[in-house]
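What you see is the complex with one protein chain gone and the rest in place.
Which chain is which? They are A, B and C, in the order written, and residues in each are numbered from 1.
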Amino acid sequence: MVKVGIVGATGYTGGELVRLLINHTKAEIKWLSSRSYASKKYATVYPNMFEIVDAVCLEDNMSELAEQVDVIFTATPQGYCASFIKEEILSKTKLIDLSADFRIKDVHVYEKWYGIKHQSPQFIAEAVYGLSEINRAQIQEARLVANPGCYTTCSILSVYPLAKEGLIDMSTLIIDAKSGTSGAGRGAKIDTLFCEVNENSKAYGVASHRHTPEIEEQLGYAANEKVRLSFTPHLLPMNRGILVTAYAGLKKDATAVEIAKVYQDHYKEEKFIRLLDYGVCPETKWVARSNYLDIGFKIDPRTKRIILMGAMDNLMKGAAGQAVQNMNLLFGFEEDEGLRLVPSFP
Amino acid sequence: MVKVGIVGATGYTGGELVRLLINHTKAEIKWLSSRSYASKKYATVYPNMFEIVDAVCLEDNMSELAEQVDVIFTATPQGYCASFIKEEILSKTKLIDLSADFRIKDVHVYEKWYGIKHQSPQFIAEAVYGLSEINRAQIQEARLVANPGCYTTCSILSVYPLAKEGLIDMSTLIIDAKSGTSGAGRGAKIDTLFCEVNENSKAYGVASHRHTPEIEEQLGYAANEKVRLSFTPHLLPMNRGILVTAYAGLKKDATAVEIAKVYQDHYKEEKFIRLLDYGVCPETKWVARSNYLDIGFKIDPRTKRIILMGAMDNLMKGAAGQAVQNMNLLFGFEEDEGLRLVPSFP
Amino acid sequence: MVKVGIVGATGYTGGELVRLLINHTKAEIKWLSSRSYASKKYATVYPNMFEIVDAVCLEDNMSELAEQVDVIFTATPQGYCASFIKEEILSKTKLIDLSADFRIKDVHVYEKWYGIKHQSPQFIAEAVYGLSEINRAQIQEARLVANPGCYTTCSILSVYPLAKEGLIDMSTLIIDAKSGTSGAGRGAKIDTLFCEVNENSKAYGVASHRHTPEIEEQLGYAANEKVRLSFTPHLLPMNRGILVTAYAGLKKDATAVEIAKVYQDHYKEEKFIRLLDYGVCPETKWVARSNYLDIGFKIDPRTKRIILMGAMDNLMKGAAGQAVQNMNLLFGFEEDEGLRLVPSFP
Partner (left out) sequence: MVKVGIVGATGYTGGELVRLLINHTKAEIKWLSSRSYASKKYATVYPNMFEIVDAVCLEDNMSELAEQVDVIFTATPQGYCASFIKEEILSKTKLIDLSADFRIKDVHVYEKWYGIKHQSPQFIAEAVYGLSEINRAQIQEARLVANPGCYTTCSILSVYPLAKEGLIDMSTLIIDAKSGTSGAGRGAKIDTLFCEVNENSKAYGVASHRHTPEIEEQLGYAANEKVRLSFTPHLLPMNRGILVTAYAGLKKDATAVEIAKVYQDHYKEEKFIRLLDYGVCPETKWVARSNYLDIGFKIDPRTKRIILMGAMDNLMKGAAGQAVQNMNLLFGFEEDEGLRLVPSFP
């Protein structure tokens, strides 16, 4: 059994990692840490785990943790993973970082968008961007996996095949994204109180959201050109789910059948990507609590644009599910071990 | 007192009309008709009206109605208003049609997007498009007002000043809109059941939604060119509210101050349009149950695009509120009579 | 115009007072205070008030406030009103306290249930319990009105006529209450985050909620006996609304007609109490954003119990609406001035 440590175990993403790993047949949780709840029983923080998880939340002690486990998940705020990472740790254990610290290759871009100084830029080059469908081979060999962001996963995977095949004009790409509120975390803030979010919707971080450069970098690799796009996230009154609606000009006339074939060529072997029939719009409810990403598209001959749509669960394929998928790759397990969850409706 | 008849009084929009007119000091409801609930007490269909509205729902009888009232609101399905309208009626009473029958000047466009034959094309020319902020003078003289759609009101008013002043490249305009579920009406359908909508979001009518030509026509008048745009509506798990996020390329460099001045020049006298401070994103909760439309914008120097945002209540400024605003214009009342509702939060 | 000061203006109840008083024809807001947001523009805390309320939040200065206004509303935490009240203030201005400080006549009961020492017990005797339907005459003469709690208003008014007429066995009375989340206030707490409340329901404060002695005291006056009852509040995933389901043994066989007559005898002149037809269950949506309390009941011959149900808006009849109703009584205005709001649905 692979021994696992989860740092930041009491956030929503940490909780989802715990939920997934409990039923993973080849991994066991050895260490749950939480600075906010250290020395509290985990099941008092998350009573869904009552009589399931008996552990007490520990302090963070990365050196000790590296001794005890085979892989560490860090579901922690930006900057935290970069603050403790060192060769000594990476030589003993694998590290899957769910923060943004090692996602962006250009440290100046990171520092500009996140507004913090990167504490360990020397590890950026080694880190593998953990989008399994794109970087599978490299992930298998990695020590340090940078687990993608929620918006970014949905955005990149929805657009990737068309960017790669040069079918869309990247300078016209606009991504309008909508997220459930669990993406905002479990911190006590007025903005995410029930009465503030319920019966409301809004855009935020317009032209300035930190997931923008991450999407641009990855789609830039695909398109083999520098990409500048518009990305606008919105907060919706639901717990889970991300919906991406992307708009791009088609470089040439392409039929739905041709576009569908491009997606098929890239994704037909992928267990977690479902390509919907033409004209079917993905809905977040149909992927909830699973690791699936559902993709649909529509060609608009009037405007010569294509509208791409992706739906997934932000805590699953957008965070914890993808992290477990990466762990499976790191250790040579079946890629969907522990992730064969059927979307739960309603 | 102006005597009012409401046809289709038991839909959500009809109900909102009733709510507004009860407190209108210069109008009184004389006739509530509903084909679904004819001969039922209105307050059994809408128990919020218990002890407030004593009326029984009547059958539609347009000739009789035209005799009895000074203005008719038709909150009815597409095609209905066009099926009964005739000179005899318009010579006796004013008509504010909340369906799409008289919104689009080119009957072929109407018939193509709506998929029905227009029964009374001879009245299309006369009808005034009831966007008070744009067509105030013509509305005051009208007999037949085509009350705009919910998505269209929010979309057009958010973009209008920039289209009019030639600041944006209309060929790049993309409108991503989000709506609460009351916009889908009170019909019993599986798609709008609580368990289907709650904890869900989706796009629908992609590249084919009927509000598209209406927005294109009105923005075409503003820009003085033929407009083709992408419009994508989304269904959100909330009762009320429309949020529009629009993207367009700026034709030339423009500062936030310059853009703000353009909006001010067009809207500063408007009672129902609130121009938010730069960088503030409108939220549907701040306008709920009022007739306000809140507008914000953000310039993105990286992409040379401007992102425009508008939020309003789909049943108010997007339907019943705007209809009452039009009635006020028709009869020379203060434009906000009956509409001085403070947005209700939470 | 009566000049009004609102202390604690940035809580949800404070916000509702502002909303109501803006449209009150005989009162005007002169002072908005908020310790959390002092010196901030009110409309930045509540952007629904943008371009409607121009005021800046002030510090609390009760002596100064008493000089400037005719009536003070305190929408503040328990203990605050008792901490500053003095004869000097009451001799200059009326005071409507929306906290519990002056609701309970026995100071020991207050101190035991609230766990704090009462700072001004000398004013308890003078304070009038502000349930307009029960204590109208005394309120008209009062200087200090103790505005009832939300659960208590709904519970007391739903049960009162039967308690008064001796129709139910008070020792069997059980009140199971359900509330929307705005009742928990606008403080940043994990328990009231969107993701914690949405898709959830729970009881809390079981056998220990502070509204219990308030209900017992008032129903004790009605029944003319000491009352001990079970009261259980529940938190529901909705913004507004309280629903009370009360159970009691009937002392003697009574028909629905007889029970209905008792309610009619007590409430038929009341503008804000609607007695539903027999068998109709009240729903919170039918009273939302109005000052109505809807009451229904059902007799169960199998158990010889009666089930009483009341629904109202916790921020309206349960807080701000009732406070304005009390202000109207204090100043001899029409009791529904500023409160003729039609319930808004959906």
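Just so it is clear, a contact is a pair of C-beta atoms (placed from the backbone, for glycine too) under 8 Å apart; a residue touches a chain by one contact, two chains touch by 3 or more.
Source: prediction; values computed, not measured.
Peer 1: Using the whole complex, pick out the displayed chains that touch the missing one.
Peer 2: Contacts of the unshown chain, counting the full complex: A, B, C.
Peer 1: Please pick, from B:13, B:181, B:212 or B:284, the residue that touches the omitted chain in the full complex.
Peer 2: Result: among the candidates, B:181 touches the missing chain.
Peer 1: Among B:130, B:149 or B:237, exactly one should touch the missing chain; which is it?
Peer 2: Checking the options B:130, B:149 or B:237, the one contacting the hidden chain is B:237.
Peer 1: Thinking of the whole complex, not just what is shown, which of C:28, C:106 or C:199 touches the missing chain?
Peer 2: Residue touching the absent chain, from the options given: C:199.
Peer 1: If the hidden chain were put back, which residues of chain C would touch it?
Peer 2: 172, 174, 176, 178, 180, 195-196, 198-204, 206-207, 228-230, 232, 234, 236-241, 243, 245, 247, 281-285, 288, 298-300, 302-303, 305, 307, 309, 311, 346
Peer 1: Touching the missing chain, which residues of chain B?
Peer 2: Chain B touches the missing chain through residues 12, 181-182, 186-190, 192-199, 237-239.
Peer 1: Touching the missing chain, which residues of chain A?
Peer 2: 12, 15, 19, 22-23, 46-52, 182, 199, 239-240, 274, 276, 280, 283, 285-290, 294, 340, 342-346
Everything that follows uses one rule, which is that only the chains that are shown with their structure count from here on.
Peer 1: Count the residue numbers both chain B and chain C use at their shared interface, divide by all numbers used there, and answer same if that is over half, different if under half.
Peer 2: Over half shared, hence same.
Peer 1: Would you kindly tell me how far, in whole Å, the mean C-alpha position of chain B lies from that of chain A?
Peer 2: The mean C-alpha positions of chain A and chain B differ by 38 Å.
Peer 1: Round to the nearest whole Å and give the separation of the Cα centres of chain B and chain C.
Peer 2: 37
Peer 1: Touching two or more other chains, which residues of chain A qualify?
Peer 2: 195-196, 198-199, 237-239
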